[in-house]
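Left out: one protein chain. Kept in place: all the others.
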Amino acid sequence: MIDPRIWLFWAFTMLVAASEVRNPLYILWLLLVAWIVEIRWALHRGQKIPWSFRWGVLLIPLAGLFNGMSVRIGETVLLRLPSWLPLMGGPITLEALVYGVLNGMALTIILSAFLTFNRATPARDMVRIVPKAFYEAGVILSIALTFFPLMLRTVQDIREAQMVRGHRIRGLRDWLAIWLPLLMNGLERAVRLAEAMVARGYGAPFPSGSPMGVQFSLAGGLTALLGGWLVRLFVPQHRDAGLGVLLLGVGLILGTVWWVGHAHPRTGYRNRSWTLWDGLIGLGCGVAAWILIDPFSWVDPQALYYSPYPRLLLPDFHPWVGLGLLGLLIPAFAKRSSEID
Amino acid sequence: MKRPIRQAISGAIYTVSSLLGVSAFLYPFFIVVSPQSPAQAHSNDAPLVTAALLGLLLMAMIVELQGQTLGAKMVALLGILTALNSVLRFIENAIPGPGGFSPVFAPIILTGYVFGGRFGFLMGVFSLLVSALITGGVGPWLPYQMFAAGWVGLTTGGLHLLRPLFGPYRHQKAEIALLCAWGFLWGLLYGAIMNLWFWPWAVGPPDQTWSAGLSLADGLRNYGKFYLVTSLAWDMGRAIGNVALILLIGPPTLRTLERFRQRFYFEVRPAHD
Partner (left out) sequence: MIEIEHLTYTYPGSPAPALVDLSLRVNTGEFVLIAGPSGAGKSTLLRCLNGLVPHFTGGTLSGKISVEGHDPVREGPHVLSRIVGFVFQEPHSQFVMDRVEDEIAFALENAAMPPGEMRVRVEEVMHLLDLTPLRSRKLETLSGGEQQRVAIAAALAFRPRILVLDEPTSQLDPQSAEDVLQALVRLNQEWGLTILLAEHRLERVLPYVDRLVYLPGPNGRAPMFSGPPREVLPHIDLTPPLITVGKALRWEPLPLTLKEGRAFAARMPALPPVQRALSVPPRENAPLLRIQDLHFSYDHHPALCGVHLTISPGETIVLMGRNGAGKTTLLKCIVGLLRPQRGQIWLNGEPITGQPPEKICQRVGYLPQEPDMMLFADTVMEELWTTLRNHGLQHAPPVPPCDLLVTLGLEGYADAYPRDLSAGQRQRVALGAIAVTRPRLLLLDEPTRGLDYWLKQQLVRLLRTWKQDGTAVLLATHDVEFAAQIADRVVILSNGQVVVDDQPTVLAASPLFAPQVARLFPDTGWLTAEDVMNAYPIGV
């Protein structure tokens, strides 16, 4: 089993990759990587073609078409629509079409990566990686996941109980007889659950309020973030100062969150230990992320950059970049545990 | 003495977060404005920056709300109402409604209206998060969804202030009409916000646009066109669905929540003597 945090890191690296890269060769490369991992981890029983493949078939031509219709630059004009056509009139260029297709591929990569993440990580495990500062939020998620199947069954019970009173679903109005008992049942359960939690020492029945310091530093952090950002956007001569204030704000917020997490100690019953595969995948993602953020600045700072405009040119392919991005393929080789729910 | 200060800071946190949220959502348009946006690598960062910023905002607001709102009762109530809302979304997946219709918004609006903006915010955030966990919908769009749905609840808290006008248990037509209009508005707005997560992909980097120095207004106009063509019909389904659902379940749901609130909340009287 791969640690959910590692899966998340992987999916995020894929997301960053898909956002950064527009070089058709790298995009294709990443798409292949995404599909291989998806086939390895995210196929339902009896399924042959990955879901995101089907999405891609739909999404890629659509994105191409959309961009082709809305962007008028590029030198290779394929077609000229009459200008009296609203929104669509004007030249349609090969470059714009290609760029749209690349956008569609990037979106497909993102879909595929997160599909894999969702399929490979049970919801419970996702909740377990919620940081300590969000303990209450984690408990809410946990309760919701515990009660979800119960509530589904309750819907069925309610339907039956209403049917034997002669109830039928003929129109929208008839859903009331399902919704209201469900809501009432949920509210009553909430009281009983809260009572059980309090009896087991969970917090106070009413909130005591966080320390004023937390509130102050959150408010301060947010204000700095907003101020810094606005300065950066609208006062070009102080861009760097703006960046500094912005980072200060981010730091304040993250620091507060960290502090809140440590002010209320909690321990975990299940402590997952890191495995070799976790390490390998993490390393692979790290390499890929590094290439994406700082693409061999010592070789060629523009290695990742590609634009089809004004005229479509054959893209470069740096073998080192290609190799580095292969770090994202490592999950395809990791062992799948046979744990079944 | 301390309470007014606390409330003032809380208010400041919500206001600044909302402003930041607005600017985060508008960020793609600002990039277009920015005169010297370098036509180089990192030109597609907008959605990442926005998602990261929204994540940060969500963290700050949840920490703030945890401290202020979440006793055992609220935790249990939120957990179960969230499960309930996910059941609705699950049913919706099985029986799809028209266009972008989703039954999750009506409960967010109704609970936000009865229990206030803070509760509404958390209800929106967790409803979207839990249903994403259950249906396998975790992705870069999730912070957008969570934040937008949280906003639906938070802003409904503003309507909450109007409640004394309507009085308890009465729920006149005006009250339901107000909530319906609200649901309609947010049905469209939610769609407009959600499109933004892939809008930069749809329009590409700034150097793709044919005239340099495109203004914010132009950007918005472009987006308006994009929205009209691609989303309006779809989002209309959501807006009208919200209205229909609030008309249908609104009055009895408000009554039920009201009764329950009176049982669940009470003044803690000094126990001794």
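Chains: A and B, in written order; residue numbering restarts at 1 for each.
FYI, a contact is a pair of C-beta atoms (placed from the backbone, for glycine too) under 8 Å apart; a residue touches a chain by one contact, two chains touch by 3 or more.
What you see is a predicted model; the values in this text were computed from it and never measured.
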Sort through A:I39, A:L150 or A:L326 and give me the one touching the missing partner chain. A:L150
Of the candidates A:L32, A:A196, A:L283 or A:L323, the residue in contact with the absent chain is A:A196
Name, in rising order, the residues on subunit A that touch the hidden chain in the full complex. 124, 139, 142-143, 145-146, 149-150, 154, 157-158, 160-168, 176-177, 180-181, 184-185, 188-189, 192-205, 264-271, 341
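Simple rule for what comes next: only the chains that are shown with their structure count from here on.
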Would you pull the subunit A residues touching subunit B in the complex into a rising list? 15-16, 19-20, 22, 63, 66-67, 70-73, 87, 96, 99-100, 103, 106-107, 110-111, 114-115, 117-119, 123, 126-127, 133-137, 139-148, 150-152, 155, 172-173, 175-176, 179-180, 182-184, 186-187, 189-191, 193-194, 197-198, 202-207, 209-212, 214-216, 218-219, 221-223, 225-226, 229-230, 233, 236, 250, 253-254, 256-257, 260, 295, 301-302, 304-305, 307, 309
Subunit A partner, complex, touching residues on subunit B are 2, 5-6, 9-10, 12-13, 16-17, 19-20, 23, 30, 33-36, 39-42, 44-45, 47-48, 56-57, 59-60, 62-64, 66-84, 86-87, 90-91, 122, 126, 129-130, 133-134, 136-140, 198, 201-205, 207-210, 225-226, 229, 244, 248-249, 252-253, 256-257, 260, 263-264, 268
